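Every protein chain but one is kept in place in this view of the complex.
This part shows chain A:
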């Protein structure tokens, strides 16, 4: 028996599984995690696949394919979840947790009413961005914004072409995003309701394609402005821009960092606010919750005409807890 590779695989397997578990606090975590975090929605059950795996005796024939299949199955189970909850559910989650966090959640409660949880599969930033953006368009029916983002999408298409990507590798993902964009605008045969939007964002075949669209756009933007992004990427991973895009941007399930957010926000010209919920505290005594606004660097902002970049107010607000993004709803 080939022990070293078996060991590698088991580790790989565990890593994959913990990755999906660690990211998400809203479904039943592994036994080592604190019990009280498991309260959430009813009818929750341990992913079926993991039980099968523990009964799996024939490790000799347990190839990488099986591991990947197992991972896909877990992801498919996670996909149906996108709960919308009042902010109090966040406090409940940390009931006996760090006082700093509880204090911060209280402060958050003054500005924010609710949270929508994204599944924790490494794509949480992109999925949160997708839902938040499409929901904003559905609510606002802002046709000018749709026209503006479509222009940027076309620019991204040209960027990818000039970087040498074959059209057929990305065009399906582009057209699916444009389709969603059109369908949230009301008044046509293909228009959808808010409930349908939630269903679509849970549908793996739509959701994953849109996530992949964002990944292509992000990768194209980073490569296109590699001189700008290079120092940040070196600070994160000590790899080249090319390697970073290949290994940390384009593959599904790779988590996003500020580099990804900056690039996506710049490429599409969509400002994003990220609110940070962590244990950091300031010396001055009072508790405050840090946030950072990602304001697109390019000159074609929605209200750039006024020449005042301070008027740009992000309509996408994400809550960041180390390792995971969810959506926040202001009051």
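By our rule, a residue touches a chain if its C-beta (ideal position, glycine included) is under 8 Å from a C-beta of that chain, and two chains touch if they have at least 3 such contacts; residues count from 1.
Going forward, contacts and distances are computed from a predicted model.
Peer 1: What protein name does the UniProt record of the undisplayed chain give, "E2 ubiquitin-conjugating enzyme", "S-adenosyl-L-methionine-dependent methyltransferase", "50S ribosomal protein L14, chloroplastic" or "NUBP iron-sulfur cluster assembly factor 2, cytosolic"?
Peer 2: The missing chain's protein name, per its UniProt entry, is "E2 ubiquitin-conjugating enzyme".
Peer 1: Per the definition of touch given earlier, which of A:87, A:118, A:181 or A:212 contacts the omitted chain?
Peer 2: In the complete complex, the chain left out is touched by residue A:212.
Peer 1: Hey, which of A:103, A:230 or A:250 is the one touching the hidden chain?
Peer 2: A:250
Peer 1: Which listed residue, A:64, A:154, A:179 or A:196, touches the chain dropped from view?
Peer 2: A:64
Peer 1: Would you mind spotting which of A:133, A:173 or A:229 touches the chain that isn't drawn?
Peer 2: A:173
Peer 1: Which chain A residues touch the hidden chain?
Peer 2: That gives, for chain A, the contact residues 2, 4-5, 8, 16, 63-65, 68, 72, 165-166, 168-170, 172-173, 205, 208-209, 212, 215-216, 219, 246-247, 250-253.
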